[in-house]
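Every protein chain but one is kept in place in this view of the complex.
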Amino acid sequence: MKKYKNFIFIIILIIFVVYLRAGEERMENIEELEIAVGIGYSVKEDVGGGIKYMLPINSVVYQENGVNVSTVRTGTASTIALTRGERQRKSDRKFFLGTERLYIIDEGIGRFGVTNTIDTLFRNPMVNDDGFCVICKGKSEEYLKYKIPGYDTPVDYITGMIRNAPSYNFFQKNYRIKDVYLMVGSEGRSLALPYIELNEKGVQITGMAIFNKDKLAAILDIEDSKTMNILRSDRGKGMLTIQGNERDFISYYAKCKRKVKCNKEGDKYKFIIDLKFNGDVVNNVMYKKLSSKVEVKEKFEKDMEKKIEARCYEFIDKMKSQHKADCLELGRIAVAKYGRETGVDWDDVISNSDIKVNVKVKVEKVGRGEY
Amino acid sequence: MNKKKYFIIIAVVIIYTIISLGTEKISLEDLGIITGIGYDMKKVSPTEKKYIFPFSVYDFETSGKRSSHISVGEGRNVGETIETRQKQMNKTILQGLERTFVIGEVFAENGLKPILDERARNYQTSDMAFGAICKGKSEEILGMNIEGYGSSSEFIAGLIERQQGYNFFSQNYKVIDMLVRIDAEGRNLVMPYIDVQEGKIEIVGLAIFKKDKMIATTDLYTAKILNLLREDNVKGVLSYQKKPKEYTDIYVTSKRKVKCEKKQDKYTFTIDLKLTGNIASNTLYKDILTNLKDKEEYEKLMSKKVQDNCNEFLNKMKNEYKTDCLELGREAAAKYGRRKGIDWNEIVCNSEIKVNVKVIVNEQGRGDFIK
Amino acid sequence: MNKAENNLLTNSEVVFIIFGSMVGVGILALPASAAATAHEDGWITAIIGSVYPLYLIGICAYFAKKFPNDNILVISQKCFGRILGTILNFILLTFFVFLCASIATNYTNIIRTFIQGFLPSYILIALIFFVCAYTSTKGLKTIGKVSVVIFFTTVIIYFSPIGALKSASLLNVRPVIKSNIKDIFQGSLKTMFSYSGIETIFFIYPCAKDKKKFIKSSLMGLFIAVIVYTWVIFISIYYLGADIAEKNYWPFLLVTESVTVSIVNNFRYIFMFLWTLTVFKIVSNNYFISKVIMQDLFKKVNFKVLCYGMVPIFIYGSLRLDGFVESGLIEEKLTNYYVIFILTFITILALITLIKEGWKR
Partner (left out) sequence: MNDRKGLITANELTCLLIGILIDINITMTPNSVVAISKQDGWISMALGAVYPLYVALIAIYVSRKFPNDNILVLSKRYFGSFIGNVLNFLFFISFFSYFPPAYFNATLILRTYIIPFMSPFKVYLVITLIGAYTAYKGLKVLARIGIISFFLLIVIMLVSLAILFYGSILNVMPIFGVGAKDIIYGSKNTIYDYALFEWIFLLYPFINDKNKIKDSAFKAIAFCCFVYTWVVFIAIYYLGIDMIKKTIWGFFSATESIRVDVITSFRYVFVFIWVLIALKSISYSYYICIDILRNINKNLNKKLNSIFVFIIMGSIVIFITKVYYPNRLVKDEIVNFTTKASTIYNLFFITLIAVIIIIKKDDKCEKI
């Protein structure tokens, strides 16, 4: 018996491995897969009055002859999970989830509410949490179908745009889907995502979309979104200009540091936002001898502080009156100080709280020379 | 010893020359490889029918790009049609590599008997080709050229094969399944029903057969329920929706067991469906992540909903289709003896069919965003 | 029989020779005939059909005890006297020739339909018999070794459709033994014929190394054959359903093709190659036995010349049987007659030896 011992052991092992592999789906090779690259979310009015979810998914097929074919297939159904079945009945390849890099949520579903979308992504362990998330104008299908020369899929172009957005307009790095979970899910925070538009010149970021809990509250143009980003997040970078008359102006590229203090009198909250700008003048036609005279530099810094403060207050008033959403995430500061889960609706508390802004501008370098 | 070696070498050479004497090799270019076979029929007059059998053949250009063309044979009976089709071919035909066969609606309604015999007898054809019933004429569908594919039959084969993961489709739509199901006692054939919508070939439902004649086609919703009741170990998404924004979906794998009782030639069938799966998205239950009662309530509601859908389908089957498209006859035949000349379609449609559905939620992915 | 010590058959060789001489070409068409008669209980007929070989093994055990060193030809001459004995032996020879011929024709038909339609059949048949003649010149020991090797290589093809168990359901095989017994009995008659080829045990028991174990190993051989036959019929009916299995000429081929497609895309060619080995083995078995009988009839002719001399007879025999349709009918009738002849011949022999022995004592 001893002689056969390891022979029998090998047989048992083989049977065990075969049992493990039996009944499993066959492993597909890559040519037979449709690799998901970008997912769009939009909503369609249904004939019976209800609404239908429309999910265009841009996927790439790597064919043997090296040509990568990018296809967009759309599934329309009454719930997001059912759209998978609807889409599969049009596709002849196995759908592969896990490598998508972009989630385009359009205005329609934004206004309708994004909880369902986020829940489907949050729950699925195979989803790529590092994919970018953007809000788009019109239907998300157009963005996925838009052909850009030199790119297999428009998704690469848009993700590239979002990835190097932080260098201008004080955009942040946290527009990935995992940050969206945190922004929508946590108390006192609010969701703000880049807003892209497709026009004849191509796809561009034309502002920010801010949300009140899970519904789209407002779309800000590029100026407003710049001030909101300054007030909302820390360590943003961007360009600020003072326009004298039409010919002379000065533009100042700066990094902004934000500190917020909050205290509460009775049930009214008072916030003090300190903004420190530190950057250098990029071109200056307005202030003569800025680099040599200290007073001219200080004068410019004063003017710039006044200008930024004015813009901030104007935005805060607009926020309180029109948008009625805590898009500066001040609720988060209050919560950190006065305790969590108190059942307070931070959007309207912030809307009628008192917010003060102190701005400090410092110029470091003035470039090589002056004309 | 070397005398024998020489003898063997000489013998081999002689035998090889004898064998290869009568054969001539054909180069790939002038070899017509069939990729897809179509069957159509035109009713010239109520009595006189005309068969139209197109098939798509690969042309291998020297450039290596694969393309295919359609050649059509027409005739009053199967033999003649095949013969006319043969005449038009300038190349020698290679059967056996075809991937799909598409049957026109009119031909299917008239009965598959003529082509069944040809498929079974012709030993060169491949039994693993996927079949489908197409709306209108199969000539158009086979003739369509789809970007990125040699011939449309490649696309259709992939389309039918890849439905496995969704809408409870199985893989039993091949030639061998057709052969096995049509003449067997108590069994009926069901084939995918494809159509061209917006220039793309899609699966739009199922075609139900009685013996070898197609009696009805269903839309996708009914097809899902029919598949669920008919197939075993199939996957799909089920959804329980109260409001457009509040629904809970579950991606299930089904297990089907049928029991059959006979009380003095009155049959009762009970179909037990055990649907186990994971929650795909949930915005209905706030606390399903941790609360067992919520989960059990959802399981009960889901089971009841699926049961109602099944019963609704059963009524439709009994009154509208009047055929046993769930292969219940086969269970009865297996239990109470075969070859008794019973028409199972009629028996099943008058018998009492009970459906017990049990939905079991196994896991919920990574978390639940609504909690 | 040059019974030099080293070329006696070991037990395992006996097992596989017996298995090899029975399981051959019939296996592809067997499910069709079983399903045609006994419908979904076809696989039971294979078990009942094994009565015929068991009976023959029983008698052979009796002979092996009585005349350990001389085979059936000598016994028949002893019992029936020289002239009648040689006539009966000659009829036995025609049986084996018929077996070889029918196997060869069936094989060529299948090969020519499935793989290469371009070869004329007489070339194929000539090739088969040359190879078998060559193997049988080497003697029984090499045939034994060959059948051991071939058994292990070809057992894969018999059990390759094991994957089919997963897909179809037991419904095709149920209800078990509900169809009336007459069908099953008729079916087992048919499967009985597919066990023909068992007669070789009467020729090889003198050459077995240890006589005591001979019966046990021949039973073992039969047992494996019964399992293979039952499995083949069962899996064909299980996968295709009885109604379809009877319509197809070679249902087992249909099953192996559609089940193993996922592993190898055209399993047909592999199946044919491995199956050709089994045919060569079974034909060389029977060829060797017919050579032994021939040698017994024409004592004086040299051993090797005889082997090659018989090739034209076999080629003529199989060509006569050629032509697919009528060969089916002739085969049917001939096998019936031969089986009846063998049964009576063997039983009479056993009776005579019994009486003689009782008379002597």
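We just call them A, B and C in the order they show up, numbering each chain from 1.
Criterion: a residue touches a chain if its C-beta (ideal position, glycine included) is under 8 Å from a C-beta of that chain, and two chains touch if they have at least 3 such contacts.
Just so you know, these numbers come straight off a predicted model, no measurement behind them.
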Handout entry: For the chain not depicted, the shown chains it touches
Key = A, B
Exercise for the section: Could you tell me which of A:I30, A:V67, A:L182 or A:A310 touches the chain that is not displayed? Expected result: A:L182
Handout entry: Residue among A:I30, A:A310 or A:A336 touching the omitted chain
Key = A:A336
Fill in the blank from the handout: Missing-chain contact, candidates B:Q124, B:N291 or B:N315, resolves to B:N291
Completion exercise
Contacts from subunit A to the absent chain lie at residues 16, 19-20, 24-25, 122, 125-126, 128-130, 178, 181-182, 185-187, 332-333, 335-341
Completion exercise
On subunit B, the omitted chain is touched by residues 289-292, 295, 360-371
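Assume only the chains that are shown with their structure count from here on.
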Exercise for the section: Find the most central chain, measuring centrality by the gap between its CA centroid and the centroid of all protein CA atoms shown. Expected result: B
Fill in the blank from the handout: In terms of CA centroids, furthest away from subunit A sits chain C
Practice task
Would you mind pulling out the distance in Å between where the CA atoms of subunit B average out and where those of subunit C do?
Solution key: 41
Exercise for the section: Could you give the separation in Å between the centres of subunit A and subunit B, each centre being the mean of its C-alpha atoms? Expected result: 44
Practice task
Spell out the residues on subunit B that touch subunit C in their complex, using ranges where they run on.
Solution key: 15, 18-19, 22-23, 120, 123, 127-128, 174, 176, 179-180, 183-185, 187, 232, 330-331, 333-339
Problem - Residue numbers on subunit A that touch subunit B, as the complex places them - result: 25, 32, 50-51, 61, 63, 67, 69, 78-82, 84-86, 88-95, 112-113, 115-116, 118-120, 122-125, 181, 184-185
Handout entry: subunit C - residues contacting subunit B, complex
Key = 39-40, 113-114, 118-120, 123, 127, 169-172, 174-175, 178-179, 240-244, 247-248, 254, 257-258, 261
